[in-house]
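Some notes on the structure that comes next.
Complex shown without one protein chain; remaining protein chains in place.
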Amino acid sequence: MIASRAETRQGPVVLRPSSLKPRWLVVGVLVLGAAVLIGLLLGPVALHRRAVALEIVNALPFVKVSSGLSESHSAILWQIRMPRVVLGGLVGALLASCGAAYQGVFRNPLVDPYLLGAAAGAGLGITLVIAYGASGASLLLPGAAFLGAIGGVMAAYILGRSGSGSRTTTSLVLAGVAVTSFLTAVQTYVQQRNDETLREVYTWILGRLSTAGWREVLLILPYAAVSALVLFLHRRLLDVISVGDEEADSVGVSTARVRLLVVVAASLGTAAAVAVSGLIGFVGIIVPHTVRLIVGSSYRLVLPLSILFGAAFLVLADLIARTIISPAEVPIGVVTAFFGAPFFMMILRTSRRNS
Amino acid sequence: MNKSRPPAVELTGVSVTYGQSRVVNDVSLTVAEGAWLAMIGPNGSGKTSLLKSIAGLVSHDGEVRLNGESRSALSRKRLARLVALVPQNPIVPEGMTVLDYALIGRTPYINYLGSETGHDLAIVASVLEELDLVGFAGRTVDSLSGGELQRVILARALSQQSPILLLDEPTAALDVGHQQQVLEMVETLRVSKGLTVLSAMHDLTLAAAFAQEVALLSSGGVVSLGPPETVLTEPAIEKFYGAMVSIMRGPDGGLAVVPRRRAGRPSE
Partner (left out) sequence: MRKTWLLVILLSLLSAACRTDGTPARTTSEPEFPVTISSGDAEVTIEKRPERIVSLSSTATEILFAIEAGEQVEAVDDQSNYPAEAPKSDLSGFQPNVEAIAARNPDLVIYHFDPGDLADSLEKLGIPALMQPAAVQLEDTYQQISDLGLATGKTEEAEDLVESMKKEITEVLETVPEFEDPPTYYHELEQTYFTLTSKTFAGEIYSLLGLENIADAADTEGSGYPQLSAEYIIDADPDFIFLANTKCCAQSSETVAQRPGWGNMKAVTGDRVVELDDDVASRWGPRVVDFLEAAAEAVSELEPANA
């Protein structure tokens, strides 16, 4: 945290640039911790609070206490609920941070990680596997979603990078729209030809964490780590390129290279999230925007805090999804959409007031 | 001027083409170290494109040499430490503070994944002091008036500490007081730090007042180059601007370009 004195006519002041104050970090960690705790305690099956606490304590090395949970309840806690909460946190952190990164690269607070065709590509990938795969092919679904997402972004990038200067971001967005439209059309066609796939594809499109186990967590962990790390390291550069391609170039930053790296890392993260949890929307917009409203626009704060608050948000959203009509579940994409609508109304209201 | 050192800026046959139109046409000129060259000319004469080509922001034919070195041989970072550009219509990032914005000017001195040091901040602080912007440090750039924003952009460029300063219409949004303040500040820095200044300007009087050399551009080419008295003549201005002016000497000896009403000449 660097600071400097400067003189004004009224006397000396201290100047401090935007940086992540420890206080915000602590708040983020506490909120996340609270969300995780609540997520572990609540669910379709009632588990005693004390028993859960003892179980967690028992898991610490060198500690052995008996929690009194029955074997099936213990299985529920460790095999179902805990991986699900962890996965929700990872996916939420990824979607929020990748959303913030995209917003930095495209200089627009309303762009989404799915903008460049990741969503449509993943959707097409899983539809093809569900429609044409043999019956054991459900193991291929995460891979198909991942490859589809990456493929969609690559196609949009190749089509759209022909623009130059300030037109690059616009042409990328347009290319993303074109790719999305095309892939969605193909997906719809395949679904129509194979209408028995409709239900499974639809479930996937709305997003779900319900078949989570530790396997999915392990699957996503390396991608999440790499993606989050790269984005975190680029937080200052995202601030720099917010002044525009030309000006960023003129202060010595290769805007094209930064953009490519960030888009690759963010697309990787999004593809991994989509591979394990389907298409969960709005997280990438709601969380970074809310963080901005609280701490300001500098990516030095928005990026790390989006990771923490994104995780907390999705853990809580998933909690709602799996308890509100228990034992049935609301698809988590529906829950986030329910948050999304009032959120956008609020943005509309504040922007009307500001203008 | 020190003739034994290479010129700060040397252009040879520079042409910039956008699509079908050639906006800069075979321009060659030299600016000595520590000098101030004002580029004037009507809208669309190629001033901005010429500045951008010097800064390496647009592709061009011909060669640009900075301090004797070919610009294309310089890495982006080294170029940024050498040349700072104050653009005419910059993008104003929403929600960014003035201090953070000015700090972006230190980017050429920071490692790719690194962050600013106290030294960087001290430099920016002193630049803000000089430009009387310290009180604005915590305000967001999108909340500033045109004049305040112009000074902030200049602060960012000055934080780069580059010996060559390119200004694209630096006084366009400023009131007469701030116009004077900014240009006087640039002049002071030019003298004290030996900055080389190239400015595209529309105000001919100010151009004459501060620049040692004036280049008049028309349709992408330099049609006149020299000290202000030589370039700023009534026939030249009428020919290239299509405007009737009177060129006078002010009490301090500086040139004043005064527009005339078409209705009558002073002698009538």
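Going in written order, the chains are labelled A and B, and every chain counts its residues from 1.
Just so it is clear, a contact is a pair of C-beta atoms (placed from the backbone, for glycine too) under 8 Å apart; a residue touches a chain by one contact, two chains touch by 3 or more.
Bear in mind the structure is a predicted one, so any value in this text is a computation, not a measurement.
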Among the chains presented, those that the missing one touches: A
Option from A:Val14, A:Leu30, A:Val45 or A:Leu110 whose C-beta touches the chain left out: A:Val45
Among A:Ser19, A:Asn58, A:Asn108 or A:Ser138, the residue in touch with the chain that has been omitted: A:Ser138
Touching residues on chain A - with respect to the absent chain: 43-45, 71-73, 75-76, 78-81, 83, 135-136, 138, 195-196, 199-200, 203, 208, 210-211, 213-215, 322, 326-329
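Note that only the chains that are shown with their structure count from here on.
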Interchain centroid distance [CA atoms averaged], chain A/chain B, Å: 44
Contacting residues of chain A [partner chain B, same complex]: 2-10, 13, 15-18, 107, 109, 166, 233-234, 236-237, 239-240, 242-244, 246-247, 249-254, 292, 296-298
Residues of chain B that touch chain A when the two form their complex: 52, 55-57, 76-77, 79-81, 83-85, 87, 90-91, 93-97, 99-101, 103-105, 107-108, 110, 112-113, 115-118, 120-122, 124-126, 128-129, 134-135, 137, 160
